[in-house]
Structure formats: structure tokens, C-alpha cells
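As you look at this complex, bear in mind that one protein chain is not there, while each of the others sits in place.
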Amino acid sequence: MGPRLRAAGLALPLVAFVSVTFLGPMVNLLTKSFYDPEVADALPETMSALRDWDGQGTPSDEAFAATAREFVAAREERTLGRTANRVNRVVSGMRSTIMGDSREMAEAAAVAEDAGVEMGGAFWRETMIGIDARWGGPEPWRALRAAGQRLTARHYLKALDFERAPDGGYQRAPEAWRIYVPLFWRTFLVSLGVTLLCLVIGYPVAHMIANSPPKRANVLLLLVLLPFWTSLLVRTTSWIVLLQNQGIVNDFLVAIGLIGDDGRIAMIYNMTGTFVAMTHVLLPFLVLPLYSVMRAIPPAYMNAAVSLGATPFQALRRVYWPQTLPGVGAGCLLTFILAIGYYITPALVGGQSGQLISNMIAYHVQTSLNWGLAAALAALLLGGVTLLYVVYDRLVGIDRIGLG
Amino acid sequence: MMVGGALSPGYRVARWGYLAFCVAAFVFLIAPILVLVPLSFNAEPYFTFTEGMLRLDPEAYSLRWYRSILDGDEWTRPLANSLIIGVSATVVATVLGAAAALGLAHPAMPGRKIVTALLISPMITPVIIAGVGMFFFYSSLGLAQTHVGIILAHAVFGAPFVVITVSATLAGFDWTVMRAAANLGANPLVAFRRVQLPLILPGVISGSLFAFAASFDELVIVLFMGGLEQRTLPRQMWSGIREEISPTILAVATFLIVFALLALSTVEWLRRRGAARA
Partner (left out) sequence: MKSSGAIVLSVIVVAGCRLAADPPPGSAPGSDAGERSITAVSYGGSYARACVKGYHESFTEETGVRVDLADFQGGLAQVRAQVEAGVVHWDVVDLSVAETVNGCDEGVLELIDPSILPAGPGGELPEDDFLPEMNTECGVGNLLFSSIFAYNREILTGPPPTRLADFFDLERFPGRRGMRRSPEANLEMALMADGVPKERVYDVLSTPEGLERVFRKLDTIKDRVVWWDTSAQAPQLLADGEVLMTTAANGRIFNAQVLEGQPFVIVWDGQVLNRGQLAIVAGTPRLEDALRFVEHAARSESMAGVGRYIAYSPARYSAEKLIDRHFETGTEMWPHMPTNPANMKNYLMTDWQWWADHGDEMLERFTAWLAR
């Protein structure tokens, strides 16, 4: 067995394991974001009858008959609710239209059957428009047809606050429905803000550790590493204990008379809570790479600069700072990337204004069950993060991620 | 490190500012963690220091929240689940990760960069995305709401830690030694055990500790994939915080802080030992 094979053979089990348990789910996720066969499978005849429709006026009589047949049958089998949910995601309001109208369509079918009336296309056209005039226009049919597309960009459109225009083109969603782009934007800004805050706090901290005598440096390093190793839930709990209305910080401020008992400050369940807790959680991720870079900078450089007549500030800015830039870049990127996918902390201490894009993804997975949209949002986020990694890779190399 | 001598008053102010700022930053880092410890001994069901506590009145302190951890299975079962899942995931991650690191470190390894990127990818994907993807995929395989599903997920997140730490111990390893051993007739297994194993052992141990800690603290995957039977410690804390927050949580938190201290000390000790040897 050659050394190449042996080396590859050693890595193979993990490669296979990662491919199945991680890459598989990722590919599956991306597929879900543009492939959605549910409505097409549930209403096959309707879809084939709608295929030739030009999207103007109403479709053929056949389409009316096929839709009515499939609605009534699905209602009977108790599967129509699911299909209606799916169509509703394409055009809001379709669920109540389908569920309400199909109830009456089933009744009409029963009456017609008793009376021996033949239920052809013309019959259903008249009946359906009679039940709900909307079937006499193109909107509900467009919604049905759009929902029936297996390969679809609609989840991405929605995730970018766009929608299909009546003429088949694309347009921005109505103001009240534009929520995802602002949320991506908020997530980006919060991550940026947290990263900068971490940098401002972390830079002097890392500097102090790197320039302390070894014994003291070890103790100081411990103060950074303990939070790093402590459970995220523990740290989040402690911020709740500290920041809540009857919490320690407010109690302290009241005790020293800075605020009145009725003037307690709302520091949690809002953006402040998200900001403070996230900064605390992510600070070690910035301090540690900075520290490892700063440790390698010989103090002689600064001394030389100062003895050559530079003020300490000039020396800091011209000599020290440039040498730490690789650490700053790496640490900031790492922090930013971690921040942008944050879920637990905003969910627990963020209130509504502190929610980020990941909370919305979780909402669509667990509550609205709009998995296609969740997948599209996740794919967009993943795309953004991947882009950042390419930058990171250029800067420091992806295989050189260190562990505190 | 700053040179002494002609210190301007401005410089001195800046120096004091720097010191004060750093002290404040260290307090910010550590105080939120330490504050939980005394509060967990609060005799009252409050999340703040009572007057008695501030007076250091022994009456104001009690072990009642620690006792309530042991009452019923509200916390003991999650602890058992966390341990089962954590240990199993760590074993899988360590074995696969260490082997892969050995392969990756070998000079003859083909496609090292791309393989490394693949193996590291679970660690650097935002966990919400991985969690959602795994939930869909594992559900379709019937692995959602099983221990096995969560163990596999945690193992794939833990493996990169082992790969990284073991790779670090192998950096600069002289592979000709292995060839020499083979030339001298040692079979590869013996050569591995005698030469490489002692070298990578600290990396294996600290990597597996990282993997275990990651699983022990993991919540997003468990939230998406775990059911009633898979409640872990973080999952129980999540419910506790969101539903009825009781000071028992502080006692559990204190336990987790002690765990963090132990894990941290072990890793640091291993690292220093490694550094001392190098």
C-alpha cells in the first residue's frame, strides 16, 4: 500500500462521515430552496389543465372541472388543508379562499349528483364563479399555477422581498411585506457593531496580556478563557440576572441613587440585551487571535520607535497597529461570522427588536413550517458567510484556524 | 513595555486610562460568570443579593437549589442525556478526527487543502443553517428525535476540533522517522504506537475535550432535532429560562462553570506540557 493511499485511507472515514452527516443535509437544504413538488403532486390534473393557459382572463372549462374535482376529492381525503397552506404561501389569502369555497363546491357537487346533473367544465365554471367571483378573474389561477411549479425561484424572491408582477415580471413586495431584506440588514449591522465593540474592548485587553510578565499573563489569559469555555446558556442566564428590571445592575443603580425605583432601565428583552450578551459571548474569539499575533511582536520595535523620537501614540499608530493587522482581520472576521449566525442569545434576551435573521429562519422551520422559505433564507445566509470565508482564506488561510 | 523617562502628563493620563479600561474589560468578561456562583446559594428564590447575603449572614445562604437539582428527574435525566450524547459523539469524533489528522499531516496526502476545508466546514457553518439542514435531512431518515441522530450531528461538529488539535501536534513532525522505523522492520502499527501516538496524545485529549465541551453546550441542534427523550442540560436550561425561571438554574450554572474550569485547566496543562517539551 503506497503512502498516498494510506494517507488518503486515514482521512477517508471522516470524509465519508462528514459527507453523509453534514454535506448531505446541506445539499438537501439547498434543494428544498428551489424544488417544491408538493402542490404539483397534490393537484396533477389542475396543473396539466393550466399548462396551456396564457395567464389572462380565466383558464379553460377543463381547468375549472379538474380543479373542482381535485378540490372536492382532496377535501374528502382531508389533504386539501395542506395544499391550501402551500398555495397561501404564494398568495396570501388563498387558504381561506380554497377552504371556504371548496366547502361550498362539495355541497354543490352533492346536490348536482342527487339531481343527476352532469358536472362538466361549463357546470363548474358557472358554479365556482357563483360561489366566489374571484374565480372569474386570473388571480387565484395564477396563484395555483405558481404554487404548482416544481422548480421555483419563489422562495428566493420572497427572501429578497420581491414578488411576481401580474405581467410575469418581478417587482418589490408591498411595503408592509418587506421584512427579510431589512432583517438581513439588521443582522449585518448588529454583527458589525458587535464586532467593532469586541475590537475596541479586545484590543487593549489582548495587548495587556501579550505584554505582561508570563505569570500575570497566564492569570489574565484565564480570565478570557473561562468565559470561552463556560456554557453559552450560563452566560446568557447571567445577563438576564444582571440586566433585568429587578436585576443586579438596576438594583445597584437604585441603591446608589442614580435612578429612582420607578425609573429602572430596560436593558434586556430589547436590542441592548442582544448587544451586551453577544459582545460578552464573542469577545474571547477576538481577544485570542489578537493575543497570539501581539505576543509575537517584539517590544523592541516600540522602544526603538520611541527612542527615535516618536511619541508613544505615534509609535502605537505607525509601528504597533500595522503589525497587529493580520490578527485584527482574522479576529474580526471570525467574530463577525459567528455573530451573523447567532440564534440562542437573541432568542432569549433580544425581545422583538433584538431578533436576527436566524430567529426568522427558526420561525419558518418550527412555526410557519414554510420550509422552502427557511431553506432559501438559510442559503442566502450561507452564501454570505461563504463569501466572507473566501476573504478569510485569502487573509490567513482557512486551515490555520487556531483554538485559543 | 513602554519606555520610561520623559513621560508627559498626557501620556500618564492615557496610561491610567488604558489600565482602567483593561480592568473594566476584564471585569466585564468575568463578573457575569462569577456573580452566579454566590447567587446560587441564595436562601430566597430571588435572582439578586438579599440584604442578608450582603451582610454575609449564614442564614441567608443555603444549598436548597442544589438539593432541588437532585429532586425528581427534571435535571438528572437531562444530565444523563448530555453525558450519553457527549461521550458517544466525542468517541466518534475523536477516532475519526485523529485518523484524519494523521492522514492530512502525511506529506503524501492528496488534495490536502480541499479535504481540510471539507472537514472543517461543519465547525465554521453558522449552526442555525446546519441545524435546519440536519433537521430536514435526519427527519426524512427517521433519525430526528433519536439519540443516534443527535450523536451523529454532534460528532460531525466535534471532529474538526480533534483534526485541528492533532494536526497542531504533528506540525513539524519528521516523517522520515516513520520510514526509518519501517526500514528497520517495525510494522506500521508498532511504529505508530511507539512514535506517533505519544506525540499526538495531548492533541487527541484536548481535541476530544473540545469536542465534548461543544456537544455538552450545544443547543441549536437539540432544539431542532431533540424530543422529550433527548432533553439535554442546555435544552432544559433553555426551557427553564423561557418558562419558569427558578434559582435551580443558577445551581446548574455553577456546576457548568466548575466543569468549564476543569476542562480549561486540563487543556491548558496539556498545552503547557507540550510547549515545555517542544
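Going in written order, the chains are labelled A and B, and every chain counts its residues from 1.
Following the convention adopted for this analysis, contacts are C-beta pairs under 8 Å (C-beta built on N, C-alpha and C of every residue); 3 or more make two chains touch, one makes a residue touch a chain.
Just so you know, these numbers come straight off a predicted model, no measurement behind them.
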item	value
Among shown chains, those touching the left-out chain	A, B
Options A:Ser33, A:Thr46, A:Thr67 or A:Asn88, residue touching the unrepresented chain	A:Asn88
Given B:Glu44, B:Asp57, B:Asp71 or B:Glu229, the one touching the chain that is not displayed	B:Glu229
Selected from B:Ala25, B:Ala43 or B:Val92 as touching the chain missing from the view	B:Val92
Omitted-chain contact residue, chosen from B:Ile151, B:Ile205 or B:Leu270	B:Ile151
On chain B, residues whose C-beta touches the chain left out of the figure	84-85, 88, 91-92, 95-96, 99, 139-140, 142, 144-148, 151, 188-189, 192, 227-230, 239, 242-245
Chain not shown, touching residues in chain A	1, 6, 9-10, 13, 75, 77-82, 84-85, 88, 92-93, 95-96, 99-100, 176-179, 182-183, 244-246, 264, 266, 268-269, 351-352, 355, 360, 363, 366-369
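As a working rule, only the chains that are shown with their structure count from here on.
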item	value
Where chain A and chain B are represented by their mean Cα positions, the distance between them in whole Å	25
Residues of chain A that touch chain B when the two form their complex	2-4, 6-15, 17-19, 21-26, 28-29, 32, 201-202, 204-205, 208, 211, 220, 222-242, 244, 246-248, 251, 280, 283-284, 299, 302-303, 306-307, 311-313, 337-338, 340-341, 343-344, 348, 358, 361-362, 365-366, 371, 374-375, 378, 381-382, 385, 389, 398-399, 401-403
Contact footprint of chain A on chain B as seen in their complex	1-3, 8, 11, 14, 18, 21-22, 25-26, 28-30, 32-33, 35-36, 39, 47-49, 92, 96-97, 99-100, 102-104, 106-110, 113, 115-130, 132-138, 140, 152-153, 155-156, 159, 161, 163-165, 168, 188, 210, 213, 216-217, 219-220, 223-224, 234, 237-238, 241-242, 245, 249-250, 253, 256-257, 260-261, 263-264, 268
